[in-house]
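Moving on, here comes chain A:
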Amino acid sequence: MLLRRQLSLAIRRPIEIGNPLVFFAIVVALFPLGIGPASEQLAMIAPGAIWIIALLSSLLTSDSVFRSDFDDGSLEQLLLAPQPLYLSVLAYLCAHWVVTGLLLALVSPVFALMLNLPAEAVGTLMVSLALGTAVLSLVGGIGAALTVGLKRGGMLISLLILPLYIPVLIFGTAAVQAAVSGAPVGPFLALLGAMLSLAIALGPLATAAGLRISIDA
Partner candidate 1 sequence: MYFDSVQAALSMDGHGSFVWVAYFVTLLIISAVLLLPGLRRRRLLRQVATELARQESGYATREGPR
Partner candidate 2 sequence: MTDSAVGESLAEVKDLGLARGGRVLFESLSFAIRAGELWQLEGGNGAGKTSLLRILAGLSRYGFDGLVSRAEVPLYVGHQAAVKGLFSARENLSWHVSGGCVFADEQIEQALQRVGLCGFEDTPSHALSAGQHRRVNLARLFLSEARLWLLDEPFTAIDAAGVSELQERIGGHVARGGAVVVTSHQPLHVDHTVHHLSLDGARIS
């Protein structure tokens, strides 16, 4: 029920969904300008580039997950809700993932072609992005919960959470590079899946505790 509320809230304001996608498109366009149009160079850095941009866009949007509810007081009501906070936070983060991560994964083939990533790697890219952005949203939620009470939390959240994003980035890029070079992709995706299960189990717990502290401050 809460998930429906979050999704309707997000859909109610389409521009909010568009922002990460536009951000993604612009930054992807920057890369060829920065590195030069030669296609083999682009192909070489394409997996890493796409993953880093996905990571940054997830980070930028995760700050506002709780902020709007915190400002108008409905976050306090959330703490008093009869259902456990773990589920409510999970609903919040799933809504955030669907709106940013999933869409990114669906749209990524377009950007992959722009960076002329070999076609057979696009499938792996989408799957790894879908899995990876879920982990990013869950971990980003922890940072958002801790900094929601602060006025100038935006920059701080990146310092807190980026080190925790590194394993996801490493294995996500490795999965796509393996796909490019034709190596088996299974193990990398399995690792991403393992990280996802860990993030699902522990992420919302830390986020819930973080919310209780930010509300109390």
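On the choice of candidates, all candidates are chains of the complex that A comes from, given by their letters.
For this structure, a couple of remarks:
The definition used in the following text is that a contact is a pair of C-beta atoms (placed from the backbone, for glycine too) under 8 Å apart; a residue touches a chain by one contact, two chains touch by 3 or more; residues count from 1.
Quick caveat: nothing in here was measured; it's all calculated off a predicted structure.
The listed chains 1 or 2 are all part of this complex, yet only 2 touches chain A.
Contact residues of chain A toward candidate 2 in the complex are 1-2, 4-5, 8-9, 12-13, 68-69, 72-83, 88, 212-213, 215-216.
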